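Complex shown without one protein chain; remaining protein chains in place.
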Amino acid sequence: MTSTTLDQSAGLGDWLRRRRGLLASFALLVAFPFVISIIVDGQGLAAVVNNDLGNARFLQGLAIEVFILGIYAISYDLILGVTGILSFGHAMFFAVGAYGFGILLKTFELAWPVAVLVVVIAAIIQAFLFALVLPRVHGITYALVTLGFASVFWIVIQSSDLADYAGAEIGLQGVESPAWFLDTTNERFIFYLLCLGIFFGIYVLYQRIVDSPAGRVFVAIRENEDRALMLGYNTFWFKTLVLVIASITAALAGMIHTMHQPIVTPNVAGLFWTVTALLVILIGGMGTITGALIGAAVYRLLEYYLDRWFGGASGLLIGAAYVLLVLYVPFGIVGTWRARAVRIKQGRDRLLRLFTGGDDGRTPARE
Amino acid sequence: MSTETSELTTQTPDSGSSKNRERAEWLQENRVRVTVLAVLIFVFVVALLGLDRDDWFSTIMQGLSVGALTFLVVSGLSLIFGLMDVFNLAHGEFFMLGAYLGWTAYTRADTLIDVAIPMLLLGAPFALMPLWRRIAAMVTLAGRARKTSAIGAIVVGALTAFFTITRFPLVIWDAENFAMTPTNMTVQIDLGTLAPLPAESFSGPAIVAILGVLLGGALIAFGFSVLRKPGMESGAIDMKRLATFGGLIVAALVLHLIKEPVNEWIFGLSTTWRFFLSMGVSVVLVAALGALVEVVLIRPLYDRPIYQLMITLGIGFILIELVREVWGRPEFTMARPAAFAGTGEGCPGQGLGGFFSGCSTVEVFGGRLRVYNEGFVVLVGIVVLVGVMLLLKRTRLGMVIRAGVEHPEMVEALGINVRRVFTMVFALGSGLAALGGVLAAPSIGLSSGMGAVFLLGSIVALAVGGLTSFPGAAVGALVVGLLQQIIIRYGQVGIPIPFVEEPFKPSPTVVPAASIVVMVIILLVLPTGLLGRSEK
Amino acid sequence: MSVILEAKDLRREFGALVAVDDVNVQIEEGTLHSIIGPNGAGKTTFFNLVSGTLRPTAGRVFYKGEDITDLPVHKTIHRGIGRSFQITNIFPFLTVHENVRLACQALGKDSFRLLRSHRKYRQYLDRTDEVLGQVGLTDKALQVAATLPHGDQRKLELGMILAPDPEVLMLDEPTAGMAAEQVPELMNLVQSIQETGDKTVVLVEHNMNVVMSVSDRITVMHQGALLAEGTPAEISADERVQTAYLGELYDSAAEEGTS
Partner (left out) sequence: MSLLSLRDVHTFIEQFHILEGVSVEVPQGSIVALLGRNGAGKTTTLRTVLGLNPASSGTVTFDGLDITEQKSFDIAGMGIGYVPENRQIFAELSVEENLRIAERKKGELEEKEEMIFGLFPDLKRLIRLPGTNLSGGQQQMLAVARALVADNRLLLIDEPSEGLAPVLIEQMMDAIRTLSEHTTVLLVEQNFIVASRLAQHYVIIEEGRTVKAGEMADLVDDDETIKRYLGAA
C-alpha cells in the first residue's frame, strides 16, 4: 500500500494513484447494498435508502459485523502482530466499550458524546492497568496475568451482583439508540455507511501508525526488545502507547457492537472472544494490519455459512480449521502472499518462527 | 534411584557454621517470598477465626477437596510446562473429557467396548510404520505432487475408515440418540436398574467392515510416511512390530466375540468397582489422547512457542465442541458410587466409624463432611502428590525429567530420547487431569464448561505456586481451594464492612474473581510465584 | 585530558564466583583504551557493569564525574555512551538501512510521532546514509540484516552504535569470529572513527595482536582482577601478561581465585 519512493511533493493525482486499491474497495463497499438490492432482491435503489427488508439489508448487517470484528482484530494485531506483546485479555478491551457504552446510555442516561468520552477515558485507564504489569512479568506469564484481568471482568460482569446494570448471564439489553445515525434498525443504510467510514478510517490510521517513527519502534520491540532498549528507546512507554491506542480502538468496536446488536452478551468478555481476535489475525496474517480486515471478513462469513450448512458441527469445523491454520499457514493470507513475493532464501525458515508477515524487512526506505 | 548406592556413599563435608550462614543467606534472598507466605497464612487464619467454630473445620475440608481437584489439573500443567515450556491451555478440556469418558465407562461401558473394536483395528496398521515408510521411499514424486498424493491418501483413508466404521455394530451409533440418554441413564443407575442394551450386529458382511477399517488405517499411515522427510529411515519390521499388528487385530476380534459376556460382567459389578474401573479407563484413554496430541500437534511447533500456545487453545475448543456433539449439550450428573452413597439409619455417622457403617456424610468436630468429596477426593489428591513426588525423586524417569527441565539438550547428548520423555510426561499430565475429571463428576456434575472453570483455577494455582515448581503447584492448588471456600462461606454469612450496616454478600459466581485478584497481586510482588525458581 | 569514564572498586559476584574483583580503571577522554585478557578473565562482565546492563555487587561507575551505576540502560545511551555486543545483536529481519535508521531516530525527539511517515524525517535518513557510508555498507542498505555475512553484521552493529554520535564507544570483541584478513580493516575503521570524531573508544578484546597497534592504553585483566595497565609498549614487554596469555601453568603468581 505504501510507496517505495521518497517524495514529499506528491500531488493529488499521485495520492489517488497510490491509494487506488483502498479507494476502489471503499467505492465497492458503498455500492455493495445497491448491487445486492438490484441483482438479488430485484428491488430498486430507493429500497436500500428506505431500509426495506431483503438480502441487501441482511447483508449490510453482516457487513457491519465484519467491520466491528475487523476494527477489534486490527487493534489486537497492533498489540500482538506488530509489537509482539502476548496478551490474552483483549476481549476485555472490547467488552469495556460494549458494556460501558450500553450501561452509560441505558442506566445513567448520558448524552452519547459524553458516554463516548467516558468510555475512552475508561479505555485509557484500562490500558494503563495492562501496562502497569508489563515491567514485572513477560511472555507467557504476561499472557496469564492479562487472561486473569479479563476473567475477573468476565466473571464480575455476568454475576448476579451487577444484574441491574449488566443483565447478568443474559447480557445487556434494551439500549436505545441515542441518535438517528446510530440506529441500526431504522436507518440501516446510514449506520452501514457510518461503520464503513469508521472501518476505513481506522485502517488508514493504523497504516499510518505502523509507518510512523513510533510504529517503527513498535516493530523493533517485536524483533528484538533488548536491542531497542539499548538503542535508547524506553520501550515501556512505547508498549504503553500501543496498549492505549489498541484499547481505545477496541472500545470503539465494542460501542458499535452495542449499537448494532440487541443484546450484549457476556461472551464478548470471555476468552473465546480473545481467541476470535487471534483467529482473525491468524487467518489474515499477523502484523500486516491489512490481514486483520481480510481475516475478519473471511472469518465472519465462514462462521455464518458453516453454521448454515453444518449447524452444530460448525464449531468443530472452525476449531479444526484453526488448528490446521496454526500448523500449516502460520503467515495467514496476506503474510503468505507477501512471503511468496519476497522469498528471502535463508530467512524463510526463521520467518516461519516469528509471527511477522514480512512487511518490515522488505519495505525499502529509500532507493 | 537404585538402592545399591552404598559403595558410593561417603559423608558430606558440611560444618555447622556454614549451614547457619547459608540459612541466613537464604533468608536474605527469599525475604519477599517468606513475607508473602506469612501474609497469606495470616489472612487465612484471620479469615477462618472470623467464622463460627462449627464452620471452620468443614470450610477447610471443602477447601482441601477443591484444592485436590485443582491439584490434579495443575500437576499435569506444571509438569508439562516445567519440562517442555508448553503451556497447555487445553488442559481444562482434558479434565472435562476425562469426566465424560469416565461417566461413559461408568454408566455405558458397552458403548465404549463397541467403539474400541474399530479403533483397535484402525490403529493396527500404524504398528507397521517401517513398512509404509519403505514403500513411501519408493514414491518418486517430489515437491508439491508428493505432498498432494500424501494428503490424498490420508483423505481417502479417513473417508474409507469413516464409512466402514458406520458398519460396525455400535450399541448407540446415533449421536443424537446417545445425547438423549445420559439423564435417563443417571436415573437408572440411581435406581439400580441399569442394564446393557441388546447388542446389534454388523450392517452388511463383517469382513468388509473389518478390512475397510484396516485399509483406511493403512492409507492414513502411508500418507503420513510419505509426508515425512526422506532420508529418515527407521528400523526394519521386526517380530515385535508384527506381533503388535497381529495382537491389535486379534484383540479387536476377540473383544467382538466376547462382548456380551463382558458387558454382562461389567453391568453386574457393584457401582464402586465400576467407578474404579471407569477411573482407570478414562485415565488411560485421555493419556493416550494426550500422547497423540503431543506427537501430532505440539511437536511440530517446538520452535514456535507462541503458536504452541495458540494450538492448545484450538485443541481445547475442538474438545468442547466434540463433547457437545457426542454427549449433547445438556449438563448431567453422575451417581456417586455405592460405597459413598449410604444414607441408611444412623446417618450422618460420627467420625471415621460413621463411614465404615456406610454413611455418605459424617460429623467431625461439629462440622458435617461428605465422605466422597472431603474424604475420598482429598485422599486421591494426596496419593497422587506423593506418587508423583516419588516418581520424580526415586525413578530414572523422574531423574531424566528433572534433568530435562534444566538442560534438555544435554540430556539428549547423553543418548536419551528426550522427545519420548516429553510425550510420556504429556500423557501423564493429561491422565492426571482425566483422573481429576472422573473424581469431580459425582460431586459437581458434568458440563462442557467445567474444563474452563478448573483451568482458570489451575492457572491461578500455578501462577501462585510458581510456574515450574511441582511442590509449588500443590501449594498453589491448596491456596486456591481454601480461598474459594472461605469466600463462598463468607458470601453466605456476609462480610462486615466498616460503616455499612448491611454486610457485603458476594454471589458465588464472583468467587473465582477473588482468587484471580490474589494471583495478580502475588505475581506483581513475586513474578516467579511462591516456590518458583527465580530467573537468574 | 580528563578522565571521562571511571570504574571504582567494581565488583561482581555470581554465586560463589567472583567474576570481577575490585577493579579500578580510569579512561581518559579522546583515547582508545583496550581491555584485554584471556577467556574467562571477566572482561565482558566488567564491560556490562560499566555500560549498565549488569548491576555491580559493589563499587561505582562514573561518567564525566557523575555516578551512572544505577542508570537504566536506555538512559546511558542518551548520556552519550554507545555499546556493542560480543554476540551480534541486531534486528535480523529489518533491512540494514532500517537497523541504522532506528538507531539514529532513538536520539531525536520524534519517536512518539504517530501520524507522519517515518520517511519524511529527513534528518534521520541523511544521518543513516552518512553512517552507512562510514562503515561501508551503503551498497547493502536494502538487504535484510540476517542475510549479511558475519563480518558485515559486525560492521552494521558498529554503525548502529555510531549512529547517535556518542562520545564514548564501548566495543565488546568487535572482531569476534572475523577472518584474519578482515580484522585490520575493522580496526582501522575503529581507529579512524576515534581520531576523526575525537571520541573515546573502550575496546574489549581477547586477541592481543588486534589491539596492539591501535590502542593508546591497555588494561590487562586476568581472573577477574586487574593484572597490568600501560601503553602498548609497556604491556608487550610485561612478562606477566605473556604468561597469562599463553597459559598460566607455571605462573606461580596467579591466584587460585576463581574456583
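Chains here go by letter, A, B and C, matching the order in which they are written, and residues are numbered from 1 within each.
What we mean here is this: a residue touches a chain if its C-beta (ideal position, glycine included) is under 8 Å from a C-beta of that chain, and two chains touch if they have at least 3 such contacts.
Keep in mind that this is a model prediction, so the values were computed, not measured.
Contact with the undisplayed chain is limited, among B:416, B:444, B:495 or B:524, to B:416. In the complete complex, the hidden chain is touched by one of C:123, C:188, C:213 or C:242, namely C:242. Checked against the full complex, the candidates C:59, C:151 or C:197 give a single residue touching the omitted chain, namely C:151. Counting the whole complex, the residues of chain C in touch with the unshown chain are 16-17, 38-40, 86-88, 92, 146-147, 149-151, 173, 175-180, 206-210, 236, 242, 245-249, 251, 254-259. Panel shows chain B; residues 1-2, 4-5, 7-10, 12-13, 231-232, 396, 399-400, 402-403, 405-407, 409-418 of it touch the chain omitted from the view.
Here is the rule we go by: only the chains that are shown with their structure count from here on.
Chain-to-chain contact here is organised linearly: an open path runs through the chains from one end to the other.
Rounded to whole angstrom units, the spacing between the C-alpha centres of chain A and chain C is 44.
Each chain gets one centre point, the mean of its Cα atoms, and the points for chain A and chain B are 35 Å apart. In terms of their C-alpha centroids, the spacing between chain B and chain C amounts to 52 Å.
Not a single residue position of chain C touches two or more of the other chains.
Of all residues in chain B, none touches 2 or more other chains. On the side of chain A, the complex with chain B involves touching residues 86, 133, 136-137, 140-141, 143-145, 147-149, 151-152, 155-156, 158-161, 271-272, 275, 278, 282, 312-313, 315-316, 318-320, 322-323, 326-327, 330, 352-353, 355. Of all the residues in chain B, the ones that touch chain A in their complex are 87, 297, 300-301, 303-307, 309-311, 313-315, 317-318, 320-322, 324-325, 452, 456, 459-460, 462-463, 467, 506-507, 509-510, 512-513, 516-517, 519-520, 523-524, 527.
On chain A, the positions that touch chain C within their shared complex are 2, 6, 8, 205, 208-209, 211-217, 219-220, 223-224, 226-235, 237-238, 241, 245, 344-347, 350-351, 354, 356, 358, 360-366.
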